[in-house]
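First the structure, then my questions, so here it is.
Let's turn to chain A:
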Amino acid sequence: MEIRALKIEGLTVFYGKRCALQNITLEVPRGLVMALIGPNGAGKSTLIRASSGILPLQSGKIRTNGDEFSSLTPIERARVLAVVPQAVALPPAFTAWETVLMGRTPYLNFLGQTSKTDEDIVRHALQRVNALELADRRVGELSGGEQQRILLARALAQATPILLLDEPTAHLDLQYQVALMQTICQLAHEDHLAVMIAMHDLNLAARYADSVALLVQGRLEAVGSPAEVLTPERISQAYHLPVQVVPHPFQQVPLILPGG
Partner candidate 1 sequence: MPKRFLPYMTNLGLLLAAVILSLAIGSVFISPGELWQILHSWLTHSPLPTGLETFSFIISDIRLPRTVLVLLTGAALGGSGTAYQGLFRNPLADPYLIGVASGAGLGAVLAMSIHWPYSFWGLLVVPMSAFLFAMVTVLLVYSVARVGQSVPITNLILSGVAFSAFATALTSYMIISSQGEVRRALGWLMGGASQNSWQAVLAILPYLIIGLGFLLMNGHALNLLQFGDDQAQQMGLPVLRKKTLLLLAASLATAAAVSFSGIIGFIGLIIPHVMRMWWGADYRRLLPLSIIAGGVFLILADILARTMMRPQELPVGIVTALAGAPFFLWVLRRAKNQGYW
Partner candidate 2 sequence: MFRKSIVLLISVSLLLAACAPSANPTSVPTATEAPATEAVTSVPTIIEVPAKPIKLTDGLGRSIELPGSAQHIVSLTPATTEILFAIGAGAKVVGRDTFSDYPPEASSVTDIGGSMGKYNTEAIVNLKPDLVIAGGINPPELVASLESLGLKVYFLANPTTMEELYTSIKTVGSLTGDESGADNVVASMDAKAKEVDAKLAAITEKPMVYYELDATPFTAGPGTFIDLLITRAGGTNFGAKMDSAWAQISLEQLLLADPAFIILGDSAYGESPATVSARPGWDALTAVKNKMIFPFDDNLVSRPGPRLVDGLEALARLIHPEAFK
């Protein structure tokens, strides 16, 4: 089976003189959810952005499906990698439907005309995230959770094998956090997407991710299964906070508790 995936090799990114990411090497195969965790400022968002090709790289390569990402045109890139950003400052006047339709851009002709196929895909994407009834509502009227689902639907409409998410649970209520993570797991496991998701909630990461990558100050401290990475020593050191890691009461995953 051909593993078509996202390979990040030796990625280094500078913001001015400051090194934001140093020599990051990661691989996200299809069918897998990788959680990027780390304290604020560690570089999680930067890694997401750099992987999507919108930041200049000091050094390193990104490979998607074996191709060098930088050699692809913007349209080609958009067909292979989609990003779900945080739901902030979205244009309020577009409806949810119109917003999700934007995700079809890489497949439209130069005038931006959509076909029935595009509309079917949009409808399907909205159903997937349980937001079809929001289709005609203006995005500005939607709640944070609803907006985030719309953005996920948009990325789905882009129909890419690789999906990157930048802290999608950041401002969501608990039920939305869980619903979102469950949907993402489905997408990875059932639709065989390669999913990399930056998140700050360690327990959510432990519960839903297949693989966890810990970023601290731009460096990749550890990558592996949740149990491997989420050890008390590592977490305490990374977050400057003593933590305890206990087995989760009903799931086979670690549970991180602050306080030593």
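If you want to know what made the cut, all candidates are chains of the complex that A comes from, given by their letters.
Quick note on the criterion: a contact is a pair of C-beta atoms (placed from the backbone, for glycine too) under 8 Å apart; a residue touches a chain by one contact, two chains touch by 3 or more; residues count from 1.
These numbers were taken from a predicted model, which means no experiment stands behind them.
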| item | value |
| --- | --- |
| In-complex contact of chain A, chosen from 1 or 2 | 1 |
| Residue numbers on chain A that touch candidate 1, as the complex places them | 49, 52-54, 56, 73-75, 77-79, 81-83, 85, 89-94, 98, 102-103, 105-106, 108, 110-112, 138, 140-141, 158 |
